[in-house]
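Only a single protein chain was left out; the remaining protein chains are all shown in position.
Now for chain A:
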Amino acid sequence: MVTPNSELAYNSKIEGEVVVTRADAVINWIRSNSVWPMPMGLACCGIELMGVGGSRFDIARFGSEVMRFSPRQSDCMIVAGTVTYKMASVVRRIYDQMASPKWVIAMGACASSGGMYRSYATLQGVDRILPVDVYVSGCPPRPEALLDALMTLQNKIRKEPATRNLLRAQ
């Protein structure tokens, strides 16, 4: 008689106390579901970023549990707003203070390309000083767009050769 497998979870009686998987899968599973953002709210996009952190849109559902205002405790810098040349060095220094692995989301038109600020004072896209992983269009983007960017970043993290990167870093 064939009984359907009703086990939904790990059963130590059957499989022992060993789970076999790949290191990349485990590392990326952990990393992609605990991307703590560093909120770099520089302009009006910062307000939408706060909305994403609030209870209606609730970025915590995706594992970005807390906005960390310390670069030492954060994994993903969300550059939300116009980056002026005067502020750009600060953005870069905070990025340098973040511990690896780290990612960058350029939120909105200004952070991605300078937006409508084609002037002497504005950095024309934060990708001139930071390696940006995901760009979000919009002025400002809807909170859903930022959630989509986070999910895109999670998919990117899940494909990273995490173990190889770790060994190479040593």
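Everything below uses one rule, namely that a contact is a pair of C-beta atoms (placed from the backbone, for glycine too) under 8 Å apart; a residue touches a chain by one contact, two chains touch by 3 or more; residues count from 1.
The working rule: contacts and distances are computed from a predicted model.
Its UniProt record calls the unshown chain "NADH-quinone oxidoreductase subunit C", which is the correct pick from "Small basic family protein", "GLPGLI family protein", "NADH-quinone oxidoreductase subunit C" or "Phosphate ABC transporter ATP-binding protein". Contact with the chain that does not appear here is found for just one residue of A:Met50, A:Ile129 or A:Leu166, A:Ile129. Listed for chain A, the residues touching the missing chain in the whole complex are 85-86, 88-89, 92-93, 96, 114, 116-122, 124, 128-129.
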